[in-house]
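Just one protein chain is left out here, and the rest sit where they should.
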Amino acid sequence: MATLDSKVPKGPLAEKWSKHKNDIKLVNPANKRNIDIIVVGTGLAGASASATLAELGYNVKTFCYQDSPRRAHSIAAQGGVNAAKNYQGDGDSVYRLFYDTIKGGDYRSREANVHRLAEVSTNIIDQCVAQGVPFAREYGGLLDNRSFGGVQVSRTFYAKGQTGQQLLLGAYSAMNRQIQRGKIKSYTRHEMMDLVLVDGKARGIIARDLVSGEIERHGAHAVVLATGGYGNVFFLSTYCMGANVMAAWRAHRRGAYFANPCFTQIHPTCIPVSGDHQSKLTLMSESLRNDGRIWVPKNLEDAKAIREGRLKPVQIAEEDRDYFLERRYPAFGNLVPRDVASRAAKERCDAGHGVNKTGEAVYLDFDSAIMRYGREKANTSGLKDADDKTVRALGEKIVEAKYGNLFQMYEKIADENPYKTPMKIYPAVHYAMGGLWVDYNLMTTIPGCYAAGEANFSDHGANRLGASALMQGLADGYFVLPYTIGDYLADDIQTGAIDTQSAEFDQAEKAVREKLERLMSGSGTHSVDYYHKKLGKIMWNKCGMSRNAKELQEAIDEIAALRKDFYKNVRIPGSADTKNQELEKAGRVADFLELGELFALDALNRNESCGGHFREECQTEDGEALRDDENYRYVAAWEFKGEPKDAVLHKEELVYENIELKTRSYK
Amino acid sequence: MKIHLKVWRQQNAQSKGYFESYDLDHIEPDMSFLEMLDVLNESLIDQGKEPVEFDHDCREGICGMCSMVINGKPHGPQKLTTTCQLHMRSFKDGDSITIEPFRAKAFPVIKDLIVDRSAFDRIQQSGGYISVNTSGRPVDANAIPIEKESADASFNAATCIGCGACVAACKNASAMLFTSAKVSQYALLPQGRVEANTRVLNMVKQMDLEGFGNCTNTGACEIECPKGISLENIARLNREYLGAVAKG
Partner (left out) sequence: MLSSSLLRKLVMALSGLFLITFLSLHLAINLASVFSVELYNEWSHFMGYNKIVQLIMQPILIAGVIVHFVMGFVLEIQNRAARGVQGYAVKGSGTNSSWISRNMIISGAVVLAFIGLHMYDFWLHEMEYKYVEQLPVDTERYYDFTVAKFATLGRTLIYSVSFVLLAMHLYHGFASSMQTIGLDNKYGKAIQAFAKIFSIAVPAGFIFIALFHHLNPLQ
């Protein structure tokens, strides 16, 4: 078995990154002008990387499937971005951020990468402010912070409930500046269909113009994949509709190892599925768990009556409610990490206590918060004897000030007033910690092919902490990749422009055309969504919040069968040489149908419970996750061998020199 | 619910478009408007017909990808709501709904309900940024205190999602609300003042080049904006622009 070289620099943890920057090769400015780089994806990682690379002098081409780079799904992040600025003077430090992230990830991430992430986190905030990102400020004019799940300091910077949009617009503006200078050429409504390798190195991509349907060749000295996560393999998720694994998967098929695919995050507070027509799930920010209490009816009879509409939640007496998080985890209560909260909710629903029509929802109740705040307000306003009604009105005002926009969004979607009746929530797929395997330089196992942001696997281990995704995307794009890529490109200053008329490009284009033809020639029994929904059901039921060997094996077989059926019977109207959204979807679903199988295989292989990956076989007596550090303290990196189930496992041992491995406990 | 749809169909930018009618049964009030269109498309595919193409992505009201004019209103009848956040409960059983693409010379139709909004990108490229190097070492984020009021006003302008509803709603297809929101975001921050003059001149120039109409202050844009971007920004843009012209 080949060993994976993570290229982590030697030396003390805190000095690795500075030392590495001093050691790696540089490309002088005159030579950068002769080097082309392709960046696929324009979310936080892609936009920030392309802007910085262009600014350094490289010629950059960016690709996104949306109609503008600014629409990438980073835009939907609500909460905030972490940085170890310690502006609040509450004892935060680079080390603490590093430690929290490693621990939050259940000790399945790479120490050196995470430490580097914590180091550069402070630069992100400086950079964004200089770019004009309107972060929230205090009255003194300085930046405000708030606190997020799983940590004990206030290190989260935010811009109301739309930090992601503001950060992405910042990176997009930096891109625009380079587009105006002519250093970035932006291809919108384009999709990467394949990676082209010449002499074993990534030398370009085949892309499809989604408007004209034309197949295009683009050559470059390096290719950066910043294409996000693959959570849409579940069909229903909080991802955008177009999010896909295509670029990463095509790179995987060309030789890039895929790491830890089974590590996906299921976020506990999303608006539940309302019916079969559902196309997408909406997240309710983690911040709601600061004041909301999660419960289900204690009695199965009550739960049934609620499901059938015979009973209202407010009619259930206090003693008949089961505040299951507070019961199971008295120390952290409703604020346990995402993976723990999600599993606990599922457990209750599986036991028959679910509260919506399908039995897949629990309550998030603000009643006690409303009354508590209201009482406080009444006291401070000199209304010591206020009746409940007055107290409630006062409390609702305060809750509205804190969460008004979220409550409004909930009401828009669920058509229920969360001030009067508890919200219904259920876990939903939210983020992929797994992704393309990369070394310390963010290079995949294909020389010259890099992966940044959610598309790589490196920083979040088996579970990501809140407000860390934005941090990682920007860290990779602004501060890591632009340095490390030079080390590789230094050998390419003599190469000259990449010839896209070579045999390799011919072959890759031919393969893409054949694949499209194959998709268009299905017998036409079922639509693409039919298959995507079926795949999603398999994934959710058998590779979801809790997994076992038997069902994972079933999933592998079912997905393989579904894939076969898909190619045979999918129906795609229209033609391949025009705008054709069904064809676009089909290409993406085809890759999900392969990834899903590898996902299940990886989950089957990892016979331990850690972070978001919960194996029913591996739990303590009281149902908590049981990690196996002896046998599974490694990154599972899979090499493609024709069929997903034949993938070959390569292990990267995780070395913890600076942190002691402990069992996470929130009791 | 039963719904009668009249949908604009157009094969591509060159071809002539037309309305086609569809009847849908079993529409649930809890469906989002786009999910209703998903149902329509599934049935069209079943019949071997080409589905209706429309832009959409995040489906949570923030990416700005969804468009459409629903019964004469960009993003439909609900205030402060994008098409993807609109639900069928806003309609009644038996309603007729006409769906058209955004109409503007600067937003040519690509297919069916999809229009090309790259003009917005080009307006931003012409100056919608602050020229700081990302690879440089900027000063500490707290080195420049910013008055909370300005920071909040800047944020409010920055909430624009670039969907183009302002252009679609405006009888002149003017892009003033969009452009003004972008200019305002930077004009209100000290970091943005440095290049304020060239920025506003360049962005307005590009806006004109794209073929958008002249603002006549009807205020339709503000009413239809799903993010509630204020007309104040247009006044600010005018002020910034005239100031910049005066300075030469």
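Every chain is named by a letter (A and B) in the order it is written, and numbering of its residues begins at 1.
Everything below uses one rule, namely that a contact is a pair of C-beta atoms (placed from the backbone, for glycine too) under 8 Å apart; a residue touches a chain by one contact, two chains touch by 3 or more.
Note that this is a predicted model, so its numbers are computed, not measured.
Trainee: What shown chains come into contact with the chain that's not displayed?
Mentor: Within the full complex, the chain left out of view touches B.
Trainee: Taking the entire complex into account, which one of B:173, B:188 or B:229 touches the absent chain?
Mentor: Considering all chains, including the one not shown, the answer is B:173.
Trainee: Mind listing the chain B residues that contact the chain we can't see here?
Mentor: Residues in contact with the chain left out: 6, 17, 19, 69, 71-73, 98, 100, 103-106, 108, 169, 171-174, 204-205, 207-208, 211-220, 223-224, 231-232, 234-243, 245.
Following the convention adopted for this analysis, only the chains that are shown with their structure count from here on.
Trainee: Under the stated contact criterion, what part of chain B meets chain A in this complex?
Mentor: Chain B residues touching chain A: 11-12, 28-32, 34-35, 38-39, 42, 44-46, 48-51, 53, 55-65, 81, 85, 87, 89, 110-111, 114, 116-118, 120-121, 124-135, 137-142, 144-148, 151-152, 154-155, 158-159, 161-162, 185-186, 189, 191-192.
Trainee: Where on chain A does chain B make contact in their complex?
Mentor: 48, 51-52, 55-56, 66-73, 75-76, 85, 87, 123, 125-132, 134-143, 159-160, 162, 164-166, 169, 172-174, 176-177, 179-180, 186, 188, 211, 238, 240-242, 274-275, 277-280, 282-283, 409, 412-413, 415, 478, 482, 524, 527, 529, 571, 573-574, 578-579, 581-582
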